[in-house]
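Complex shown without one protein chain; remaining protein chains in place.
Labels A and B are assigned to the chains in the order they are written; within every chain, residues are numbered from 1.
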């Protein structure tokens, strides 16, 4: 087990098997010393666990868990792509998309679920830049979608 | 004619003339071994061909054609920027924005129109990472907007 996976296990998380992409794109791609990860949904055991608009059908707390699950899936994709999670040096950026009605303005609190998970996994090297925005709709009515760029060695 | 253009022609596509940007930004920019392309709209012959919300005023099938046209325009921008499309090595990432009401959740099916076109043009090297999200509104009421990062030689 890699150090990153051990750190996650101590925090109570298992890196999941990667959800394969089913169309003409890939879930992860190495470009130079960067690893790009496609937008991840809150899949768990093959289905989308958190669905609906945050602040409406989905509580902020569940929205945060949804973003955390997306980030965990991003690490699952990274593991499959790299073979070994310890090739990750740090996290450069995440894009956080939150399924939001017009009256909901706490996207940062939701995306913190992803940011916290990445820092739990990578420590200080996991501190990344990010954007957090509200989307009128997301694939499969997911509550959140998270994309990421990691630096690798 | 370059190999990429020939491949596209065999698939039934012509690389269009690039739509110039009309403000203080550029449609394409080389940074190291990457080519960044600004968000492209489904322009054809100088006007936006697909307008409205997908799953509402625009069918999924037309949404897919809209995304395909955006991707074709991205290649048009790349051609103008690079002079020669065969300088493209691969596609790193696309961002797919779909004009969507809250009840529409098939953004991936729509963005497949762009992914399929890029793979038709570049073959396996065209398989990219991507995000597909729903936007409450897009410029000129376009049905889709697609941005891209290509790797170049």
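Simple rule for what comes next: a contact is a pair of C-beta atoms (placed from the backbone, for glycine too) under 8 Å apart; a residue touches a chain by one contact, two chains touch by 3 or more.
Bear in mind that the values here come from a model prediction, so they are computed numbers and not experimental data.
The missing chain, though absent from the display, is touched by one residue of A:7, A:49 or A:93; that residue is A:93. From the set B:44, B:86 or B:147, the residue in touch with the chain omitted from the display is B:147, counting the whole complex.
One chain of the complex is left out; on chain B, the residues touching it are 23-29, 31-32, 36-39, 53, 95, 97, 101-102, 135-141, 145, 147.
Listed here are the chain A residues that touch the chain not shown: 33-34, 92-94, 98, 100-108, 112, 115-116, 118-119, 126-136, 151.
The criterion applied here is as follows: only the chains that are shown with their structure count from here on.
Note on chain placement: the centre of chain A and the centre of chain B lie 25 Å apart, centres being C-alpha means.
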